[in-house]
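Yeah, one chain of the complex is gone here, protein chain that is, but the others are all in their spots.
As written, the chain order gives the labels A and B, with residue 1 at the start of each chain.
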Amino acid sequence: MVRYLITRLGQALIVVVLVTVIAFLILHLLPGGAARATLGKEATLEQLAAFNHDMGYDRPWIQQYGMYVQRLLHGDLGYSYQLNQSVVEAISQRLPKTMVLSLLSTLLAIVLAIPLGVIQAVRRNRWPDYAITSLSLLAYATPIFFMGLMMIILFSQVWPILPPEAPQGFTVAEVLADPAGLILPTVTLAIVTIAVYSRYVRSAMVDNLNENYVRTARSKGLSERRVVLRHTLRNGLFPVITLLGMYLPALFSGALVVESLFNFPGMGQLFWQAALKRDFPILLGVTVIISIATVVGALVADLLYAAVDPRVRLRGSTS
Amino acid sequence: MSESTVRKSSAGQPAAVQPLLELRDLDTDIALRRGTVHALDGVSLEVMPGETLGVVGESGSGKTMTALSIMGLLPPGGRVSGGQILFEGRDLRSLPADEVRRTRGVRMGMVFQDPLTSLNPTMRIGVQVAEPLRVHERVGRAEARDRAIEILRRVGMPRPERIVDNYPHELSGGMRQRVAIAMALVCSPRLLIADEPTTALDVTTQRQILELIDDLREEFGMAVILVTHDLGVIAGRADRVAVMYAGRVVETAATEQLFRSPRHRYTEALLEALPESAIRESGAHARLYSIPGLPPDLSRPLTGCRFAPRCRHVTDECRTTDVTLSTGEHQHACLHPVPAAPAAPVTLPAPVRVEPAPEPAATTAKAGQPAATPVLSVRELVKNYAAHGGGLLRRTAGQVSAVAGVSFEVGPGETFGLVGESGCGKSTVGRLAVGLERPTAGQIMLDGVDIASLTGRERRRMHRQVQLMFQDSYAAMNPRMRVDAILAEPLEIQKVGDGTARRARIATLLDQVGLSRRVLERYPHEFSGGQLQRIGLARSLALQPRLIVGDEPVSALDVSIQAQVLNLMRDLQRELGLAYVFISHDLSVVDYMADRIGVMYLGKLVEVGPARDVVRAARHPYTQALIDAVPSITPNATAARDGVTIRGELPSAVNPPTGCRFRTRCPLAQEICETEPPLAGDGHQVACHFPLRPESSEASARAGAAA
Partner (left out) sequence: MTTLSEAVRPGAAPDQPADAAEAPVRGLWRQGLVVFCENRLALVGLGLFVLLAAVCFLGPLFYHTDQVHTDLTAVHLAPGEQGHPLGTDGVGYDQLGRLMLGGQTSIIVGLAAGILATALGTLWGAVAGFVGGWMDAAMMRVVDAMMSIPSLFLFMLLAAIVTPSVPMLILIIGAFAWLGPARLVRGEALTLRSREYVQAMRGMGGTGGRAVRRHIVPNAIGTVIVNATFQVADAILYVAYLSFLGLGVPPPAANWGGMLSDGLADTYSGHWWLLYPPGIAIILIVLAFNFIGDGLRDAFEVRLRRR
């Protein structure tokens, strides 16, 4: 177990380092380099040269990367001249709100996907299974923003019970103070997640229901309910924990679209606006932060899984 | 139904003793994607309280389906479509579902084949064992735990108070099977159904588990249904036996009666197909009786006796008349039964027709030309594997000593049998011999040439000399290649001949293994196990090797198919002068096939000698224990043995015991055993400080003649 912990931590660390390398490379592969990216199109050649000298961008790449990492470790992700704000500041205002949205929709997805997946597995190849499978596929094939728009049309135009726009509060508390506004973005983001999770839960449950130990459990005269809930569900759900980690990149990508559609003041919207304005310090900063969040999230999920599943916990390693 | 009533009255049994379980005309269907399989067709059986009924049959005979039908645990698509399951006088088919569940949980218990997958991997042992108590008897948590400990102790678990908190994967296979038995018995059932309870276990563990079931049956006063493919397991344990074939019971009788004097022609053929019978009948290496063909497809309508297409005594009547079980104590469903044997002397089974044993070519090689260079010579072979920890860093956690200094020789045309339990390193020796892996140390000589000295082209050509035959030929064939491509592959790799020559060679190969040309355009998944094994053999023969290493080549096959493949291997050996290294866990098969036998334990060769001497006059305590543990079809043979019993578990190969590796489990072990005993002797060698018997004069004489 300790060995697994160390290896897994080591892997995560390597991945984080590689992420910074990728971000660094993108920054320097930009046309005009980092200086042009930071100062914008109107900057003169002299301004660019001065900036490059100040930032050390005229030194060898290895050294530059070292400085980049050093600044990163000190929490310096650069400065956005367009927002007139440091990147860290901009992100720290937005990140918590994105986390709230992601967390809420993930919770909603888990709460709905597990029973759906279980129903599908227990009634597999009968109509409840087919119905849910069809809906999942449909949800998966629909672009999120189109789905969000359908929700807006349905619930704030045809049947106006919910606001079409997300809460515009500055802090998390202000956002949470307007729960009605949170419903549509959360549900929209959750729908695709539900489709993916429920399909995963279904296949995990089906696999487990075909296992020999389930037959043993039935031979003990247990009710079908007990067999499913006490034996199969536990074993089927353990691996779902790792899925939570694996799904994070997709979740954040979805959040980007949802935040843009509902005008939710989170990191995705910040990123979107920065992309339209070619505000590269923000773009790169957000990319690095969101990637680190992904790595950390996946790490936590894996460790959690290793901690709760005795098959992994006692074997001390996974492949 | 009427038969069984008649049977009871004719046998004059007192009416007071009701059968605990009675199956009447049970039909079970299984719906698959393509059509319905009629897995059981009119199965009638009785189990008396306290008796052990053995249900025996080959795969697809319906023996497991019978057990699952009784328990109501049929796989998806399966359902009992007719007949009655009377348990304690009540028909389980007409009881409400809840009642059936309760009956299943409290009055019956079942033990399954694979102990590795039959327990819930994420539940503590104690919780699983006590679950029926919690559910059916509403017992509290603390009491349930105590009773779990109690029942675990009764099935012979060491330190049950600690085991209750373990998870299944922390236990060995034998221990897990004990847990499964404890779980089945925790509510003190009246009936225990054991479905191949020892098939996945090694023979020494098998013996422990079978004895445990026997003891518990008496202790609990319950009845047992022992379902197995292994006639030997039944012979030693059951009171009565039912033989099943193609979804029907074809014969049922008291165990001794059935083995002494089988009546149904299928039972007779099955017994003859056992290597054990052949050895006993003619002493020498007689040809096995092999049942031709395959069992019928149960998804098609069948008329007449289902064994008719494969039967030696078939008449037109058999094909058209539906035969029902006869009445009486010894029932059979055969129109032309084996004449009943006189009841009196308990000797060997009824005389069976054995085709005259052909002069074994191997004996000449064995006794005759000592000067011939061995085909394979292995000297002090060592193979260690690094035991890895998981993950990226892959630090070496230690070394697994898979093979530790093994030496033996295989002469031209000789069969060398290698036996041992799982994990003893016998397969690794096979893989090293064919060059699939490189030894850590030691020497492998093929025809007197050290293969380590070979390079490039020579090394590739070396592969022509020796070929490997796999246990699972399906896994060993590329599923996307047709049989013609599979058979041509060795020829292509070794650049033998042109297209025409290769096609001719393949045709010859098919003739040799008895397959028609039509198989060439088919894919592996279209064949049965026996056919695949023939194709595998054909591929091994393609390069005209001098030696074939067979790694458990018949272990996955049914007895009747096994006989076909063993005969084929024998025939080819005689025709082509092949030498075999025959690796198997099954001592009776090795005994039948091999001229000489080597016994392995934990990476070491503990005994080597002529097959007859090793099996009938074992010198190493481990060999003796192995022999004693092999179930035999001679009634009471198992019970009569009181030789060496080994206890405990196989030690880890990461840190094997010093000195004699068997000493930790040996009943004879003393201090001196901490030093390693050399493999000593002339013809019949043993690595033991306290051999059970001196080398027989015959063996040393033979060795002397050879020298």
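We adopt the following convention: contacts are C-beta pairs under 8 Å (C-beta built on N, C-alpha and C of every residue); 3 or more make two chains touch, one makes a residue touch a chain.
Computed from a predicted structure; not experimentally measured.
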Note: the excluded chain touches shown chains A, B
With respect to the chain omitted from the figure, which of B:F259, B:F470 or B:Y592 is a touching residue? B:F470
I'm checking contacts with the chain that's been left out. Which of A:I132, A:V175 or A:V286 qualifies? A:V286
Any idea which of B:E489, B:D571, B:E649 or B:E676 touches the chain not displayed? B:E489
Using the touch definition from the top, which of B:H229, B:H313 or B:R460 touches the missing chain? B:R460
Contact partner of the left-out chain, one of A:V88, A:L135 or A:A275: A:A275
Which residue from A:P115, A:P143 or A:P179 sits in contact with the chain not drawn here? A:P143
Determine and list the chain B residues touching the chain excluded from the picture. 32-35, 37, 60, 76-77, 294, 297-299, 392, 434-436, 459-464, 467-468, 470, 472, 474-481, 489-490, 493-494, 516, 518-519, 521-523, 525-528, 531, 539, 543
Chain A residues touching the omitted chain (full complex): 11, 14-16, 18-19, 21-22, 26, 30-31, 124-125, 137-138, 140-146, 149, 152-153, 157, 192, 196, 199-200, 202-203, 206-207, 210, 246-250, 252-254, 256-257, 260-261, 271-272, 275-276, 278, 280, 283-284, 286-287, 290-291, 294-295, 298
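The rule is simple: only the chains that are shown with their structure count from here on.
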Tell me, which parts of chain B touch chain A in their complex? 71, 73, 101-106, 109-110, 112, 114, 117-123, 131-132, 135-136, 167, 169-170, 180, 183-184, 389-393, 395
With touch defined as at the start, can you tell me which chain A residues reach chain B in the complex? 3-4, 6-8, 10-11, 211-213, 215-223, 226, 231, 234-235, 238, 309-311, 314-319
